[in-house]
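With one protein chain removed, the remaining protein chains of the complex are shown where they sit.
What follows is chain A.
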Amino acid sequence: MNFLLGAFKPACNISITFTDGKNRKQVPIKKDNGQIVMNPLFQSQETIAGKIHIDPYQGKKVEHNGVKVELLGQIEMYFDRGNFYDFTSLVRELDVPGEIYERKTYPFEFSSVEMPYETYNGVNVRLKYVLKVTVTRGYAGSIVEYQDFVVRNYVPPPPINNSIKMEVGIEDCLHIEFEYNKSKYHLKDVILGKIYFLLVRIKIKNMDLEIRRRESTGAGANTHVETETLAKFELMDGAPVRGESIPVRVFLSPYDLTPTHTNINNKFSVKYYLNLVLVDEEDRRYFKQQEITLYRLKEEAS
């Protein structure tokens, strides 16, 4: 066993460090196996720089046909697992073919990298960024090391942000008018609004506001849509009477939300909806869904 282990052990240890690795913010990312690991956070147009150390194991030498580092932006569809589609691919050659006898360090830098899409971990699709270091070898197969990192892009508040206001109802049964103060919310935002009951002829038990995420993948006939309810927030308990106005105040921060993504590289879209659900005493549900746009606002100082 020991022999075998020794035989298949990679000949060297590759590690990647970022220039400002100690200060850079780390965010938790859930891996395939359910583990949560912390990864450094970047945003578009940032320069991604650092050092790559190649450390051959004791008394070994590494022959190679060259060392390179790639920055890859990949989309992985779950129905097509393992098959990555790279939408971004940058390469830096670090070394010409040769032999490494002892620890060797290569600085690298991708300056002002265009990373238009955010890291995303969905039900059917994943978008991730990775640094891939390859020590190319002819016979024994290349030695590869990956370092994931996270990209989040911040946008300024939208110039136009209208409220959502609508009157809906079932004739002679229920008429409500609801209003959400905005149509575009940032991820730590608060949804404010009110529900005004114009007519109530059913015995309502309660009213919830749900935040739903609609992830659609593929295109055309192969479009696959997955909807998740990320939050269910009770707005009202009991039956209101006509003329009652129920306040809405939902903090978005507790929920695991992402910005709205529209047609990411023709592969997928992520949309968010507010779903107002009224449940009557016979557990019938009356609901009205409204799309909202989520965006990531630069957090201040925190």
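Heads up, the rule we're going with is that contacts are C-beta pairs under 8 Å (C-beta built on N, C-alpha and C of every residue); 3 or more make two chains touch, one makes a residue touch a chain; residues count from 1.
In this section, contacts and distances are computed from a predicted model.
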Exercise. One chain isn't displayed here; going by UniProt, is it "Vacuolar protein sorting-associated protein 35", "phosphatidylinositol N-acetylglucosaminyltransferase", "AP-3 complex subunit beta" or "mannose-1-phosphate guanylyltransferase"?
Worked result: "Vacuolar protein sorting-associated protein 35"
Exercise. With respect to the chain omitted from the figure, which of A:Ile100, A:Met236 or A:Ile292 is a touching residue?
Worked result: A:Met236
Exercise. If the hidden chain were put back, which of A:Phe79, A:Tyr146 or A:Phe251 would touch it?
Worked result: A:Phe251
For this session: Please give every residue of chain A in contact with the chain that is not shown.
Result: 206, 231-241, 244-247, 249, 251, 253-254
